[in-house]
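Missing here: one protein chain of the complex. Every other protein chain is in place.
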Amino acid sequence: MTRTAVIAGVGPGLGESLARKFVAEGCRVGLFARSADYLEDLADDLGDDAVAVPTDITDPEQVEAGFRAVRDAFGPVDVLVNHASGGSWQGLREITPEEFERAWRVSAAGALLCSQAAVDDMLAGDGGTIVFTGATSAVRGREGAIGFSAAKFAVRGMAESMARELGPEGIHVAHVVIDGGIRPPDVDESDRDAAAYLDPDAIADSYWHLVTQDRSSWTLELDLRPHVEEF
Amino acid sequence: MTRTAVIAGVGPGLGESLARKFVAEGCRVGLFARSADYLEDLADDLGDDAVAVPTDITDPEQVEAGFRAVRDAFGPVDVLVNHASGGSWQGLREITPEEFERAWRVSAAGALLCSQAAVDDMLAGDGGTIVFTGATSAVRGREGAIGFSAAKFAVRGMAESMARELGPEGIHVAHVVIDGGIRPPDVDESDRDAAAYLDPDAIADSYWHLVTQDRSSWTLELDLRPHVEEF
Amino acid sequence: MTRTAVIAGVGPGLGESLARKFVAEGCRVGLFARSADYLEDLADDLGDDAVAVPTDITDPEQVEAGFRAVRDAFGPVDVLVNHASGGSWQGLREITPEEFERAWRVSAAGALLCSQAAVDDMLAGDGGTIVFTGATSAVRGREGAIGFSAAKFAVRGMAESMARELGPEGIHVAHVVIDGGIRPPDVDESDRDAAAYLDPDAIADSYWHLVTQDRSSWTLELDLRPHVEEF
Partner (left out) sequence: MTRTAVIAGVGPGLGESLARKFVAEGCRVGLFARSADYLEDLADDLGDDAVAVPTDITDPEQVEAGFRAVRDAFGPVDVLVNHASGGSWQGLREITPEEFERAWRVSAAGALLCSQAAVDDMLAGDGGTIVFTGATSAVRGREGAIGFSAAKFAVRGMAESMARELGPEGIHVAHVVIDGGIRPPDVDESDRDAAAYLDPDAIADSYWHLVTQDRSSWTLELDLRPHVEEF
């Protein structure tokens, strides 16, 4: 089975690892992000199974055009990863209403637009998979990060609501709680401190497991953290 | 101790019961809602300890003016109840981006504006209490209510973030999960079906308990439901 | 309304504060603990509304006899606080099977015996209230405290199961998550470090609030922590 996937919010790190993993498993992948240059380089590197689609996911028209571009290249979408995230590290006393809104718009409103576009394809086909990238702040509101906490909680609420609505229709909705820092590209796997980070390629293995789960045994939520993480 | 309270989002039902309870316990109360007529009638009924402040809590300038009006009438604010809530009963496939945004704007963005205004008073004084009205959909994303679920989750994330930021500053932040329907004004307490509802006066007792808790033993979250509710 | 309460697991600290609060609110109280001397002193101090009932709550016959003694003194039981707790601070690699069992027997098995005895009275009368004293380790398994974590989780599972079974019968079951250290008797309220502790008298206020909640708006769970607690 050849799947078409959209990764909304690709960047160096986990988004890129997801793209590589999905292509390695035989998917064709549409890459969404605002930065055209980065996307083009990544798509070139991934070859014929990837297409760069510069998209501001907070803009309904751009999202629609982005999905059209992926369908034109690879056919209907089977897999969506809502991976974009925003939010500054500010508490109630520092954050502006605009920053609070921005965190919600990128994480939650953008995911709504992408999910609505993808679900049409999935319902017309054989179902599909939608994975949301969450964080510890989706299950435990973080001091000094009110915008990020509110946005990540909102996304988790969306994912649960969608899982209940769409599961019986054959669409698997899952939410991944990433608890810890993802290893930055400039930290080598063999570095002494590398153990403190989640390896983005290892995270991608668990996303792929979610995509391949049999519909008799779907996971709504799993958490991921380094073995040395205190939690 | 005479407290000044703001109830943001007053209407017949729980908002009104909160206002009556707070006045009965000696508070002076500022009533925020968009409907001036309803507010005036309620304020008249409550007497000198209540002031009607027609306010659209999603508008920063109106929120600022609203708090100014309460301070002018009763002095700095000690208690805030973030009680406004929005959201239609629609799933991913029916909701428009505008409806999704509206739910968030009323529940989460409005609560941010009110909390920022209130916290200034509380930090300058002896601390205070901020209570958020939550729902089951704040802890369990509801099928067919994606906008409401995302908004109520967001509010819970805000409340937790604020509790951790503001607790050490002497501000008690709490989140109440109301699990079930609140008795509508037209259902009499003696009706056969009344047992299926939460009595808004009884809910108000628990809000008041939160306000009076000693700072050595503060509650972040409590749930409330009728004794016959299945859950 | 004069209530008869049993506090199972009384000792200096919260158990004693609960007894004092309940008597002050007009209850008659049966005090259960293994130490007869301590109980006698406390009962003397509390006066005619308290009776000392030396009881090992892990022994079915002693529990039965204990409830009989309370009924003989004060009539059927309306309120039960399952407050006994056991468990050493040991991880998987240090704990013996006997210590693991002991923690469960005191916290969970003892609470089963007391609850079964009390529920008979409550069902024959006008309902009642059963409150379980929980801890952070009831919601978050603690490193190095496997016996305590397993026992406290078990108690929380019991409380939820009982709340669903007994709520519709008019019995309010609640679980209190105490997150932090309770102020020891030898730390004065005015001590500099006292703010780091929960004041047992303040905790007792919240237990009493649970007892007095209207059945239209019952709480299953609330948490309590000092305002300075990191969590």
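When the chains are written out, they are named A, B and C in that same order, and each has its own residue count from 1.
Everything below uses one rule, namely that a contact is a pair of C-beta atoms (placed from the backbone, for glycine too) under 8 Å apart; a residue touches a chain by one contact, two chains touch by 3 or more.
Please read all numbers here as calculations on a predicted model, not as lab measurements.
Enquirer: Quick check: which displayed chains does the absent chain contact?
Expert: Within the full complex, the chain not displayed touches A, C.
Enquirer: Which one, C:Ile7, C:Leu39, C:Ala84 or C:Leu113, makes contact with the chain that was left out?
Expert: Checking each option in C:Ile7, C:Leu39, C:Ala84 or C:Leu113, the one touching the absent chain turns out to be C:Leu113.
Enquirer: For the chain not shown, which residue from C:Ala145, C:Val176 or C:Leu222 touches it across the whole complex?
Expert: Spelled out, the listed residue whose C-beta touches the missing chain is C:Ala145.
Enquirer: Going by the contact rule already stated, which one of C:Pro12, C:Gly26 or C:Gly157 would touch the omitted chain in the full complex?
Expert: Per the contact definition at the top, the residue touching the missing chain is C:Gly157.
Enquirer: Quick one: which of C:Glu25, C:Asp56, C:Glu101 or C:Asp214 touches the chain that's been left out?
Expert: With C:Glu25, C:Asp56, C:Glu101 or C:Asp214 as choices, the missing chain is touched by C:Glu101.
Enquirer: If the missing chain were put back, which residues of chain A would it touch?
Expert: Output for chain A: 164, 167-168, 170, 172, 183, 194-195, 197-199, 201-203, 205-206, 209, 212-231.
Enquirer: What residues on chain C make contact with the chain left out of this view?
Expert: Its contact residues with the unshown chain are 60, 91-93, 95, 97, 100-101, 104, 108-109, 112-113, 115-116, 119, 137-138, 140-146, 149-166.
Everything below uses one rule, namely that only the chains that are shown with their structure count from here on.
Enquirer: I need the common contact partners of chain B and chain C, sorted by label.
Expert: Touches both chain B and chain C: nothing.
Enquirer: Can you grab the rotation angle between chain A and chain C? Superpose on CA, round to the nearest 5°.
Expert: Fitting chain A to chain C on C-alpha atoms yields 180 degrees.
Enquirer: Counting residue numbers used by both copies over all numbers at the interface, does the chain A-chain B contact come out same (over half shared) or different (under half)?
Expert: Comparing the two copies, chain A and chain B contact each other through largely the same residue numbers, since over half are shared.
Enquirer: Between chain A and chain B, what distance separates the C-alpha centroids? Give it in angstrom.
Expert: 33
Enquirer: How many angstrom lie between the CA centroids of chain A and chain C, rounded to a whole number?
Expert: 45
Enquirer: Name the residues of chain B that each touch 2 or more other chains.
Expert: Residues 164 of chain B touch two or more partner chains.
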